[in-house]
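Omission of a single protein chain aside, the complex is shown with its protein chains in their original locations.
== chain A ==
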Amino acid sequence: MSLTHLNARGEAHMVDVGDKPESRREASASGVIRMRPATLALLADGQLPKGDVLATARIAGIQAAKRTHELIPLCHALALSKVSVDFELDEAESCVRVSASCRLTGRTGVEMEALTAVSVACLTLYDMCKAVDKDMEIGAIHLDAKTGGKSGDYRRDAPAEPAPIVTGEGEAGEVSLGARCALGEPCILVKCLAELRERLGVGEVAVSVDHLETADVAGLKAALKAMDPRFAALEEGRVLCAVNQVMAGNATPLTAEDEVAFFPPVTGG
(Lines give C-alpha, C1' and ligand atoms only; values in the text may rest on other atoms or scores of the structure.)
Protein backbone atom coordinates (compact mmCIF):
# COMPACT_ATOMS: atom_id res chain seq x y z
CA MET A 1 0.00 0.00 0.00
CA SER A 2 1.34 3.44 -0.88
CA LEU A 3 0.33 6.91 0.16
CA THR A 4 -1.48 8.57 -2.75
CA HIS A 5 -0.68 12.06 -1.52
CA LEU A 6 3.06 11.50 -2.04
CA ASN A 7 4.56 11.38 -5.52
CA ALA A 8 7.47 9.20 -6.68
CA ARG A 9 9.97 11.56 -5.03
CA GLY A 10 8.09 11.50 -1.74
CA GLU A 11 6.85 15.07 -2.17
CA ALA A 12 3.31 16.02 -1.32
CA HIS A 13 1.05 16.49 -4.33
CA MET A 14 -2.64 16.63 -5.05
CA VAL A 15 -3.94 13.50 -6.73
CA ASP A 16 -5.35 14.11 -10.24
CA VAL A 17 -8.84 12.66 -10.08
CA GLY A 18 -9.92 13.93 -13.51
CA ASP A 19 -9.86 10.48 -15.09
CA LYS A 20 -11.60 8.67 -12.24
CA PRO A 21 -15.21 7.68 -12.86
CA GLU A 22 -17.86 9.40 -10.82
CA SER A 23 -19.58 7.30 -8.20
CA ARG A 24 -21.81 7.78 -5.24
CA ARG A 25 -19.66 8.31 -2.16
CA GLU A 26 -20.74 8.33 1.44
CA ALA A 27 -18.82 8.51 4.68
CA SER A 28 -19.77 8.73 8.32
CA ALA A 29 -17.60 9.62 11.28
CA SER A 30 -18.08 10.15 14.98
CA GLY A 31 -16.44 11.52 18.10
CA VAL A 32 -17.11 12.25 21.73
CA ILE A 33 -16.82 15.27 24.00
CA ARG A 34 -16.76 14.40 27.68
CA MET A 35 -17.92 16.91 30.23
CA ARG A 36 -19.08 17.21 33.83
CA PRO A 37 -22.59 15.89 34.49
CA ALA A 38 -23.64 19.41 35.55
CA THR A 39 -22.47 20.82 32.21
CA LEU A 40 -24.37 18.16 30.31
CA ALA A 41 -27.50 18.97 32.33
CA LEU A 42 -27.20 22.69 31.48
CA LEU A 43 -26.68 21.82 27.83
CA ALA A 44 -29.75 19.57 27.81
CA ASP A 45 -31.88 22.28 29.43
CA GLY A 46 -30.63 25.06 27.15
CA GLN A 47 -29.30 26.97 30.16
CA LEU A 48 -25.81 27.76 28.85
CA PRO A 49 -24.90 31.46 28.49
CA LYS A 50 -24.20 31.30 24.75
CA GLY A 51 -27.63 29.95 23.84
CA ASP A 52 -28.62 26.97 21.71
CA VAL A 53 -25.45 24.93 21.81
CA LEU A 54 -26.45 21.99 19.66
CA ALA A 55 -27.98 24.03 16.82
CA THR A 56 -24.84 26.17 16.68
CA ALA A 57 -22.53 23.17 16.71
CA ARG A 58 -24.57 21.49 13.98
CA ILE A 59 -24.27 24.50 11.67
CA ALA A 60 -20.55 24.74 12.49
CA GLY A 61 -20.05 21.09 11.54
CA ILE A 62 -21.90 21.45 8.26
CA GLN A 63 -19.99 24.62 7.36
CA ALA A 64 -16.71 22.91 8.23
CA ALA A 65 -17.46 19.94 5.97
CA LYS A 66 -17.96 22.30 3.04
CA ARG A 67 -14.64 24.05 3.75
CA THR A 68 -12.51 20.97 4.38
CA HIS A 69 -10.35 21.67 1.32
CA GLU A 70 -9.34 25.00 2.87
CA LEU A 71 -8.08 23.27 6.01
CA ILE A 72 -6.56 20.03 4.79
CA PRO A 73 -3.85 20.86 2.26
CA LEU A 74 -4.28 18.14 -0.37
CA CYS A 75 -8.05 17.75 -0.22
CA HIS A 76 -10.14 18.58 -3.28
CA ALA A 77 -12.97 21.10 -3.10
CA LEU A 78 -16.14 19.02 -3.29
CA ALA A 79 -19.73 19.79 -4.12
CA LEU A 80 -21.29 17.83 -1.28
CA SER A 81 -24.87 16.79 -1.88
CA LYS A 82 -25.61 16.15 1.78
CA VAL A 83 -24.05 16.83 5.16
CA SER A 84 -25.73 15.90 8.41
CA VAL A 85 -24.48 16.32 11.97
CA ASP A 86 -26.20 14.66 14.89
CA PHE A 87 -25.78 14.67 18.64
CA GLU A 88 -26.60 12.11 21.25
CA LEU A 89 -26.52 13.16 24.90
CA ASP A 90 -25.22 10.29 26.99
CA GLU A 91 -25.99 10.95 30.64
CA ALA A 92 -24.58 7.63 31.85
CA GLU A 93 -21.15 8.42 30.40
CA SER A 94 -21.55 12.18 30.84
CA CYS A 95 -20.66 13.03 27.27
CA VAL A 96 -22.09 14.16 23.94
CA ARG A 97 -21.61 11.77 21.03
CA VAL A 98 -21.23 13.62 17.77
CA SER A 99 -21.74 11.93 14.41
CA ALA A 100 -21.62 13.28 10.89
CA SER A 101 -22.28 11.87 7.46
CA CYS A 102 -21.44 13.32 4.07
CA ARG A 103 -22.50 12.30 0.59
CA LEU A 104 -21.76 13.24 -2.99
CA THR A 105 -21.57 11.76 -6.44
CA GLY A 106 -18.05 12.43 -7.54
CA ARG A 107 -14.49 11.29 -7.95
CA THR A 108 -13.11 11.42 -4.43
CA GLY A 109 -14.16 10.12 -1.06
CA VAL A 110 -15.81 12.24 1.59
CA GLU A 111 -14.29 10.77 4.75
CA MET A 112 -12.16 13.86 5.41
CA GLU A 113 -15.31 16.00 5.19
CA ALA A 114 -17.14 13.79 7.71
CA LEU A 115 -14.14 13.78 10.08
CA THR A 116 -13.79 17.56 9.78
CA ALA A 117 -17.49 18.07 10.48
CA VAL A 118 -17.21 15.98 13.68
CA SER A 119 -14.02 17.76 14.78
CA VAL A 120 -15.40 21.26 14.31
CA ALA A 121 -18.77 20.36 15.86
CA CYS A 122 -16.86 19.11 18.93
CA LEU A 123 -14.74 22.27 19.03
CA THR A 124 -17.87 24.39 18.81
CA LEU A 125 -19.45 22.44 21.67
CA TYR A 126 -16.32 23.19 23.67
CA ASP A 127 -16.50 26.87 22.81
CA MET A 128 -20.18 27.08 23.69
CA CYS A 129 -19.72 25.37 27.08
CA LYS A 130 -16.27 26.47 28.20
CA ALA A 131 -17.61 29.26 30.40
CA VAL A 132 -18.88 26.63 32.85
CA ASP A 133 -16.50 23.72 32.24
CA LYS A 134 -12.88 23.95 31.11
CA ASP A 135 -12.16 20.28 31.82
CA MET A 136 -14.11 19.04 28.80
CA GLU A 137 -12.22 16.57 26.66
CA ILE A 138 -12.65 15.77 22.98
CA GLY A 139 -11.75 12.30 21.83
CA ALA A 140 -12.40 9.10 19.90
CA ILE A 141 -12.81 10.90 16.56
CA HIS A 142 -12.83 8.24 13.88
CA LEU A 143 -14.29 7.13 10.58
CA ASP A 144 -17.22 4.75 11.08
CA ALA A 145 -17.93 3.78 7.49
CA LYS A 146 -17.38 4.77 3.89
CA THR A 147 -18.89 3.44 0.70
CA GLY A 148 -18.05 3.89 -2.97
CA GLY A 149 -14.77 4.49 -4.75
CA LYS A 150 -11.84 2.37 -5.83
CA SER A 151 -10.68 1.36 -2.36
CA GLY A 152 -14.07 -0.21 -1.72
CA ASP A 153 -16.39 -0.11 1.25
CA TYR A 154 -15.09 0.21 4.77
CA ARG A 155 -16.82 -0.37 8.05
CA ARG A 156 -15.08 0.10 11.35
CA ASP A 157 -15.40 -2.97 13.52
CA ALA A 158 -17.15 -2.37 16.78
CA PRO A 159 -14.59 -2.63 19.55
CA ALA A 160 -14.68 -6.24 20.69
CA GLU A 161 -16.06 -6.63 24.15
CA PRO A 162 -13.28 -7.78 26.41
CA ALA A 163 -13.81 -11.48 26.95
CA PRO A 164 -13.26 -11.95 30.66
CA ILE A 165 -11.74 -15.38 30.35
CA VAL A 166 -8.75 -15.00 32.53
CA THR A 167 -10.09 -14.45 35.95
CA GLY A 168 -8.20 -13.13 38.88
CA GLU A 169 -6.81 -10.14 37.05
CA GLY A 170 -7.98 -6.69 37.92
CA GLU A 171 -10.31 -5.14 35.37
CA ALA A 172 -11.21 -1.60 34.48
CA GLY A 173 -13.30 0.12 37.09
CA GLU A 174 -12.14 -2.05 39.91
CA VAL A 175 -10.67 -0.73 43.07
CA SER A 176 -7.19 -2.12 43.26
CA LEU A 177 -5.81 -2.56 46.71
CA GLY A 178 -2.38 -2.64 45.16
CA ALA A 179 0.46 -4.78 46.33
CA ARG A 180 0.66 -4.68 50.10
CA CYS A 181 4.13 -6.16 50.03
CA ALA A 182 7.33 -4.23 50.04
CA LEU A 183 9.85 -5.29 47.44
CA GLY A 184 11.54 -8.52 48.47
CA GLU A 185 9.08 -9.17 51.30
CA PRO A 186 7.67 -12.74 51.23
CA CYS A 187 4.13 -12.55 49.86
CA ILE A 188 1.06 -14.61 49.18
CA LEU A 189 -0.79 -13.76 45.96
CA VAL A 190 -4.56 -13.73 46.46
CA LYS A 191 -6.99 -13.91 43.52
CA CYS A 192 -10.74 -13.40 43.64
CA LEU A 193 -12.55 -14.96 40.70
CA ALA A 194 -15.80 -14.49 38.77
CA GLU A 195 -18.81 -13.27 40.79
CA LEU A 196 -16.73 -12.91 43.97
CA ARG A 197 -14.29 -10.59 42.16
CA GLU A 198 -17.18 -8.38 41.02
CA ARG A 199 -18.86 -8.45 44.44
CA LEU A 200 -15.65 -7.47 46.25
CA GLY A 201 -14.33 -5.19 43.53
CA VAL A 202 -10.94 -6.85 43.99
CA GLY A 203 -9.20 -9.04 41.45
CA GLU A 204 -5.76 -9.55 42.89
CA VAL A 205 -3.97 -8.54 46.03
CA ALA A 206 -0.68 -9.52 47.59
CA VAL A 207 -0.47 -10.13 51.33
CA SER A 208 2.73 -10.19 53.29
CA VAL A 209 3.31 -13.49 55.07
CA ASP A 210 4.24 -11.46 58.17
CA HIS A 211 0.62 -10.21 58.41
CA LEU A 212 -0.68 -13.74 58.96
CA GLU A 213 -1.37 -14.73 62.54
CA THR A 214 -1.50 -18.37 61.54
CA ALA A 215 0.20 -19.56 58.36
CA ASP A 216 -2.91 -21.11 56.81
CA VAL A 217 -5.99 -20.12 54.80
CA ALA A 218 -7.93 -19.13 57.95
CA GLY A 219 -5.06 -16.81 58.91
CA LEU A 220 -5.05 -15.32 55.42
CA LYS A 221 -8.80 -14.61 55.56
CA ALA A 222 -8.34 -12.84 58.92
CA ALA A 223 -5.46 -10.77 57.53
CA LEU A 224 -7.54 -9.80 54.47
CA LYS A 225 -10.47 -8.71 56.65
CA ALA A 226 -8.11 -6.63 58.78
CA MET A 227 -6.82 -4.95 55.58
CA ASP A 228 -10.26 -4.23 54.14
CA PRO A 229 -13.71 -4.93 55.61
CA ARG A 230 -15.02 -5.92 52.17
CA PHE A 231 -13.26 -9.26 52.62
CA ALA A 232 -15.92 -10.19 55.18
CA ALA A 233 -17.69 -11.44 52.04
CA LEU A 234 -15.31 -14.41 52.09
CA GLU A 235 -17.44 -15.78 54.94
CA GLU A 236 -20.78 -15.07 53.21
CA GLY A 237 -22.45 -17.86 51.30
CA ARG A 238 -20.39 -20.62 49.77
CA VAL A 239 -16.91 -19.42 48.86
CA LEU A 240 -14.42 -22.04 47.70
CA CYS A 241 -10.67 -21.84 47.96
CA ALA A 242 -7.73 -23.25 46.04
CA VAL A 243 -4.08 -23.09 47.06
CA ASN A 244 -1.68 -23.32 44.13
CA GLN A 245 -4.67 -24.38 42.02
CA VAL A 246 -5.60 -27.33 44.23
CA MET A 247 -8.83 -27.24 46.26
CA ALA A 248 -8.09 -26.27 49.86
CA GLY A 249 -9.74 -25.49 53.18
CA ASN A 250 -9.23 -23.18 56.16
CA ALA A 251 -6.58 -25.48 57.65
CA THR A 252 -4.47 -25.69 54.48
CA PRO A 253 -0.99 -24.36 55.35
CA LEU A 254 0.45 -21.44 53.40
CA THR A 255 3.98 -20.34 52.64
CA ALA A 256 5.44 -17.39 50.74
CA GLU A 257 4.88 -17.34 46.95
CA ASP A 258 1.68 -19.42 47.28
CA GLU A 259 -1.21 -18.48 45.01
CA VAL A 260 -4.54 -18.55 46.82
CA ALA A 261 -7.78 -18.21 44.85
CA PHE A 262 -11.24 -17.60 46.31
CA PHE A 263 -14.23 -18.25 44.08
CA PRO A 264 -17.95 -19.08 44.09
CA PRO A 265 -19.30 -22.58 43.33
CA VAL A 266 -18.57 -23.63 39.77
CA THR A 267 -21.24 -23.43 37.05
CA GLY A 268 -19.65 -24.75 33.88
CA GLY A 269 -20.84 -27.37 31.42
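Points to keep in mind about this one:
As a convention for this text, a residue touches a chain if its C-beta (ideal position, glycine included) is under 8 Å from a C-beta of that chain, and two chains touch if they have at least 3 such contacts; residues count from 1.
As a working rule, contacts and distances are computed from a predicted model.
The complex appears with one chain absent; UniProt names that chain "Molybdopterin synthase catalytic subunit" among the candidates "Molybdopterin synthase catalytic subunit", "Cytochrome bc1 complex cytochrome b subunit", "Pyruvate ferredoxin oxidoreductase" or "ABC transporter permease". Touching the missing chain, out of A:18, A:229 or A:269, is residue A:269. When you scan A:123, A:194 or A:256 for touch with the missing chain, the hit is A:194.
Seen across the whole complex, the unshown chain contacts chain A at 161, 163-168, 193-195, 198, 238, 242, 245-246, 261, 263-269.
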